[in-house]
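Note that one protein chain is taken out, while the other chains of the complex remain in position.
Letters are used for the chains, namely A, B and C, taken in the order the chains are written, and counting of residues starts over at 1 for each.
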Amino acid sequence: MARKFQTPIIIVNFKTYSEATGQRAVALARKAEKVTNEEGVSIGVAPQFADITTVAKAVDISVFAQHIDPIAPGSYTGHVLAESVKEAGAIGTLINHSERQLKLSDVNEVIRMTRKNGLLSVVCANNPVISAAVATLKPDIIAIEPPELIGTGIPVSKAKPEVVTGTIRLVREVNPKVTILCGAGISSGEDVAAALKLGTKGVLVASGIVKAKDQYSILREFAEATKP
Amino acid sequence: MARKFQTPIIIVNFKTYSEATGQRAVALARKAEKVTNEEGVSIGVAPQFADITTVAKAVDISVFAQHIDPIAPGSYTGHVLAESVKEAGAIGTLINHSERQLKLSDVNEVIRMTRKNGLLSVVCANNPVISAAVATLKPDIIAIEPPELIGTGIPVSKAKPEVVTGTIRLVREVNPKVTILCGAGISSGEDVAAALKLGTKGVLVASGIVKAKDQYSILREFAEATKP
Amino acid sequence: MARKFQTPIIIVNFKTYSEATGQRAVALARKAEKVTNEEGVSIGVAPQFADITTVAKAVDISVFAQHIDPIAPGSYTGHVLAESVKEAGAIGTLINHSERQLKLSDVNEVIRMTRKNGLLSVVCANNPVISAAVATLKPDIIAIEPPELIGTGIPVSKAKPEVVTGTIRLVREVNPKVTILCGAGISSGEDVAAALKLGTKGVLVASGIVKAKDQYSILREFAEATKP
Partner (left out) sequence: MARKFQTPIIIVNFKTYSEATGQRAVALARKAEKVTNEEGVSIGVAPQFADITTVAKAVDISVFAQHIDPIAPGSYTGHVLAESVKEAGAIGTLINHSERQLKLSDVNEVIRMTRKNGLLSVVCANNPVISAAVATLKPDIIAIEPPELIGTGIPVSKAKPEVVTGTIRLVREVNPKVTILCGAGISSGEDVAAALKLGTKGVLVASGIVKAKDQYSILREFAEATKP
């Protein structure tokens, strides 16, 4: 059943980086699979829509879409259908990333669609208050990403630990179950360890891995940092 | 060189119809390829993003994306990159479909990106005046689709022939070269023949083919209707 | 202090109806003021942006904007600034109406801005789950409006009483204080009474008043229905 997953988890968002497009998306996913096997740690990848099929065929780790639209099958040119990314091999999707934000009612509708299609929902939220709002919609996972730290290499777990602990506290008031990940600025094993120590169950990372000179080594560093 | 194409051309927009998602996208593309080979008529297909790779590998006809975003490679989660759909096997893209409209400056930017990446640009326009505006941006192809006729089975070539002839006239005043296609409501060979008789070089069709009981037969009917 | 208000409250959304534009906006606001004075019941009006000043000068009842943007003063052409509608005489604003929905993070940002500017926040929500999400953001008022009933004359309080009671229950789990209004399809005193009986503190109404043949009489009917 697709909506199960194991924590701690590291989800690598490939964005539209050239270092993670097409053949290079497959290559990066293979490194993630290698580290998963070597370290026994759960690593997921979120490639571009057009790469989901190829990546999902090439590796045996969790593949996520980066976004889906709040639509059912039908007359919607240029939209992203839950059923389509699922058949392509995705087991879940990012939702409401700060670079692809949704209207409130669409966040709810998309979560509903992931549920209907047996997909994992990973909803991004900017701050503790918004995380709590999202938590009431009962997604599987919330990733807290202060947009001002995205791509900076300054990890939220260090720069603003109170954002992480505040999020956990507010979220738990309304939802005792949802898994909380830490995003934005994570670029070393130390950052990952800090994020877990604050009480999260993993990280959502992009440039920290994708743009690294040695993607494999840094993936390994991340994976090792998730171990007790 | 990708930006060449042969007219008349029939482009089938798969939208997010379940009849044209995943395996069924490949199946429909295969029928289009069969008719292309049997009739010697150019047929292109525009599957969903996640199906581009599989479809492009399965068939030897033109594959289009349904949309691309006005972005260069970089930090854009959930967006559609020209470079990505190209590497996946698309030779062009629909732009500004009435179900996925763009800001004016983005229409221009996306056309510029198709040019840079050697992709064909097929810009949709609602009416003659908008078609002329688009024509000044020098895309490869303009598809005229009055949104009120989309999915109705009422072909613009019959219901509003003056829309088609008016478009051609206005477009030619500012752009003597762009190829003009006819969209919206095309559902029979007769509609296709009418569209060509009015001076267009082909059709953009969706439900007329995708939702047909016998997709192969109707594709054949379309293809035959394009012959003199 | 602007952020106080009295319940029960009837808020009339003028939308962009011609019956409530310009001089006719002032005329309707005057009827609302007359009924307020005659019945001792709180009635607020939400005219178009360009009518806020004139309406606020003409009457001594609560005036709301229909929307504000999540911006501070600055370089934002064509946007709606909290400070501007406040200086024009608004004491609050509708937020996230189903005809003007906001991204989740913007709902939060706009609520924050109303607080900063001493404006009342009236956030619209489509259903119980979304109402609960909104409630975590601590607005002053939530108006529950199933979009499928807007403008139908079918009141949510009758057609879907469980939507109203379900909303109240879910909202109270996360926010014991926020005022809850009932919207969509309210067109008679009976509907208003039903809404209050279900536990809401008033109604948000548009066509039911604005499009009524006799706006004054129906306003009076509404006002009387709010009394015990």
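The rule is simple: contacts are C-beta pairs under 8 Å (C-beta built on N, C-alpha and C of every residue); 3 or more make two chains touch, one makes a residue touch a chain.
Here the structure is a predicted model, which means the values were calculated and not measured.
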Ask   = Relative to the complete complex, which of the depicted chains are touched by the chain excluded from display?
value = B, C
Query = With respect to the chain omitted from the figure, which of C:Glu99, C:Glu173 or C:Glu224 is a touching residue?
reply = C:Glu99
Message = Of the residues C:Thr7, C:Thr21 or C:Ser188, I need the one that contacts the missing chain.
response = C:Thr21
Query = Which positions on chain B touch the chain that was left off?
reply = 96, 98, 101-105, 107-108, 125-127, 129-130, 132-137, 170, 173-174
Where the unshown chain meets chain C, residue by residue = 13, 15-18, 21-23, 48-54, 65-67, 71, 73-81, 83-85, 87-88, 94, 97-100, 150-151, 206-207
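Operating definition for what follows: only the chains that are shown with their structure count from here on.
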Request  = Calculate how many whole Å lie between the centre of chain A and the centre of chain B, each centre taken as the average of the chain's C-alpha atoms.
outcome  = 34
Length of the line joining the C-alpha centres of chain B and chain C, rounded to whole Å = 44
Inquiry  = At least two partner chains per residue is the criterion; list those residues in chain C.
reply    = none
